[in-house]
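Okay, structure first, notes after.
Every protein chain except one is present and positioned as in the full complex.
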Amino acid sequence: MGMATDLATLNACDRGSFLAALGGIFENAPWVAEAAFAMRPFAMVADLHAAMMQAMANVGETERLALMRGHPELASKVASAGAMTAESRREQGSLGLDRLSEGELARFDRLNAAYRARFGFPFIVCVRRHTRDSLLDNFERRLANSPESERAMALQEIGHIARLRLVEAVEGPGKPKTDGRLSTHVLDTVSGKPAGGVRVVLIELGASATGLLTEAVTNADGRTDEPLLAGAPLRIGTYQIAFHIGAYFAAQGIATASPPFLDVVPVRFAIAEPEGHYHVPLLASPWSYATYRGS
Amino acid sequence: MGMATDLATLNACDRGSFLAALGGIFENAPWVAEAAFAMRPFAMVADLHAAMMQAMANVGETERLALMRGHPELASKVASAGAMTAESRREQGSLGLDRLSEGELARFDRLNAAYRARFGFPFIVCVRRHTRDSLLDNFERRLANSPESERAMALQEIGHIARLRLVEAVEGPGKPKTDGRLSTHVLDTVSGKPAGGVRVVLIELGASATGLLTEAVTNADGRTDEPLLAGAPLRIGTYQIAFHIGAYFAAQGIATASPPFLDVVPVRFAIAEPEGHYHVPLLASPWSYATYRGS
Amino acid sequence: MGMATDLATLNACDRGSFLAALGGIFENAPWVAEAAFAMRPFAMVADLHAAMMQAMANVGETERLALMRGHPELASKVASAGAMTAESRREQGSLGLDRLSEGELARFDRLNAAYRARFGFPFIVCVRRHTRDSLLDNFERRLANSPESERAMALQEIGHIARLRLVEAVEGPGKPKTDGRLSTHVLDTVSGKPAGGVRVVLIELGASATGLLTEAVTNADGRTDEPLLAGAPLRIGTYQIAFHIGAYFAAQGIATASPPFLDVVPVRFAIAEPEGHYHVPLLASPWSYATYRGS
Partner (left out) sequence: MGMATDLATLNACDRGSFLAALGGIFENAPWVAEAAFAMRPFAMVADLHAAMMQAMANVGETERLALMRGHPELASKVASAGAMTAESRREQGSLGLDRLSEGELARFDRLNAAYRARFGFPFIVCVRRHTRDSLLDNFERRLANSPESERAMALQEIGHIARLRLVEAVEGPGKPKTDGRLSTHVLDTVSGKPAGGVRVVLIELGASATGLLTEAVTNADGRTDEPLLAGAPLRIGTYQIAFHIGAYFAAQGIATASPPFLDVVPVRFAIAEPEGHYHVPLLASPWSYATYRGS
């Protein structure tokens, strides 16, 4: 994707420039951008997104179905062969869907075939809002949907995809929220103070693999200098933060057992809202701790 | 080891029977039992143990060192070849020390050699109070001790070994405490009631491997019908209890996220006192939990 | 009330003795005991209670209403003058209803009059299951009930009263549960041990007054030697336990602020189930605490 265009520019430019900038927001469906062109001007980026979604709602079922059919299959061999847009390729690549084993490819092919047979269009999902486990889980659960609710689901996912593409393609006021945030802080309940110097390790847990996402050390305020995750949608999935409080309390010179009752404290949780803020603190003594979804 | 003998019988029997029953309590050192024979009668089994420890303290350094030298090396090839007493073989076998790989054997051989070179007697440890990880950790840390404090440590371990053998060999009042206990309970803070039907899985964590120890489901009182561990010393080491509270709250019909923020809650802790009671409860809602060493 | 009679004796005695023992269980309605006489024998005391409740259900609405009308008014001047049975007098006296001020008496008189005008029988409540505040609250809320549901409520209260009288009047197996229990324990999360030596003070909170109920010091297990309340129904109402943890942590030599952040920790809660077990523990460090209804 190229440089972002200003919303003001888009509000004033000719049809050709408008389409050049936004024709790819909806996969293989430049007509959505064309419809939005007629609805200018837009005060906020979110209004532009809403206008495009409205355009998609305004057309007949046949056109909408054609739009859905224009989406690539997930991880399919066909996809590997090149029919995907650059945007789709990049989005799918972020989960390693272009580097699947033969067995995994076969599983996706089976799911793709079953889905298409049941619904008549490819499985559409906003890949950037999922871990690989969550995506497969989503795929299998949606196969059981009724055709009607699955068409609504596909439209909702198309909206997620378009929103993410739009905030990258357009600069301007009122961008819709697309990023989430995961943060933490550690409180030492023995001293009643933030626990600084605590090593914090975030991993993604999954059926396929366990992957290190980030690692940090808490500062004097008991927080990490940067959120553990930020600047993008949080991927729906299961995570674990390991809080290395044994080393922290040892460094404080607090008497405890040998080995210490608590050393590395794992906190395992799932993220369900990609655009949400997840604050997962730890209140700890050498013998007890509490955690919760905070704010 | 054969049948246990009554303390009353031991208080009244002749020297030969006494030695037949207790000659093996101290490894290759029947003279300890002989000394205890002269100190009869014993009101409690713990008194008999104390008398034997006193006998070991009463002799000169040379005799005590000879007693230490009479212990087998841990996991050594010599040991495999047969010089161990049946008791030692059984105790070491419980950690799989008789089924080590070539690499592990080599590591033990190096540690055994370094220890013997430094202290002049084999490394003595009450194996039944340790996991394999804790045992290796203990081995390496004790190599750094001064000879004096290490001789004291070895005597203490001999006392642990003897106490465990004694409570199996002798029936009677006042048995010294040799077993620990690990228990749990789960409280549902949404309903203010014990959480029944929660699956609870206990594993041992270790560098070598992760092993399932036990699995249970909480009863109506939020507890497991039996303690998670009991009836033997708790092995010093690191453990993890997985509390399956996601399934529990789903069964209660409590609205939560999809996937639920908390599903399987791991609580990781170390046991440092083999004869202690560790109560590790969980107070949980779908969005928060607390745990602690309770009583 | 005199000595308790054995259930076995009651199962075998003649009608006169049976009525002498149980004629007063239902206020001014010996016919309930007479009906129960015909249903002998009873394996358990609870069966006897159930039989009496059944007898009350079996008669027509007119007889049941007459039974309700046979109950004294709460705290009324008429009652003061002497028409109450000895049992009612004792039960009402436990809340100090026989020592009300003129203003309080006037309030009860107003409520009694309004209730009788609306429902045609006096307000019946098992006084021993209430604090004075809860009783007044109950009185006012029940005035808003429909006549039908209020008649059901009155019967339920008559059942509570009878059950309490019965377990005092009859000895034998299978007594229905009439007593509740309030207990506590204190855990020191700095040391991971029960907090012994903590002063614990229980008061009843109420609009009328604040009254000390009991005071204790935790033992080595962090519990009080006796439950804070036991041996009788818990009175529905609001309570507060004050945990003196500031003095405890000072005695432990744990560094904290001056004055300490936490000194006397009040835990305020309501009891709603007179026959329930309320366990109200405190998990505390000098800077944090948690409490919950435990089990």
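Note that the chains are named A, B and C in the order they appear, and that numbering of residues resets to 1 at the start of each chain.
Going forward, a residue touches a chain if its C-beta (ideal position, glycine included) is under 8 Å from a C-beta of that chain, and two chains touch if they have at least 3 such contacts.
Every value quoted in this text rests on a predicted model; they were computed, and no experiment measured them.
Participant: Of the chains you can see, which ones touch the chain that is left out?
Facilitator: In the entire complex, chains touched by the missing one are A, B, C.
Participant: For the full complex, which residue in A:A55, A:L74, A:L97 or A:A290 touches the chain that was left out?
Facilitator: A:A290
Participant: So that we can see where the missing chain sits, which residues of chain C does it touch?
Facilitator: Against the missing chain, chain C presents residues 134, 236-238, 240, 257-266, 268-270, 272-273, 287-293.
Participant: Which parts of chain B face the unshown chain closely enough to count as touching?
Facilitator: 187, 189-192, 254, 256-257, 261, 283, 285-288, 290
Participant: When the complex is taken as a whole, what residues of chain A touch the one chain not shown?
Facilitator: Residues of chain A in contact with the hidden chain: 185, 187, 189, 192-194, 221-222, 283, 290, 292-295.
Heads up, the rule we're going with is that only the chains that are shown with their structure count from here on.
Participant: Give me the superposition rotation angle from chain A to chain C, based on Cα atoms, as a multiple of 5 degrees.
Facilitator: Superposing the C-alpha atoms of chain A on chain C needs a rotation of 180 degrees.
Participant: Averaging over Cα atoms per chain, report the distance between chain B and chain C in Å.
Facilitator: Centre-to-centre distance between chain B and chain C: 48 Å.
Participant: Could you list the positions in chain C whose residues touch two or more of the other chains?
Facilitator: Correct list: 187, 189, 192, 283, 290.
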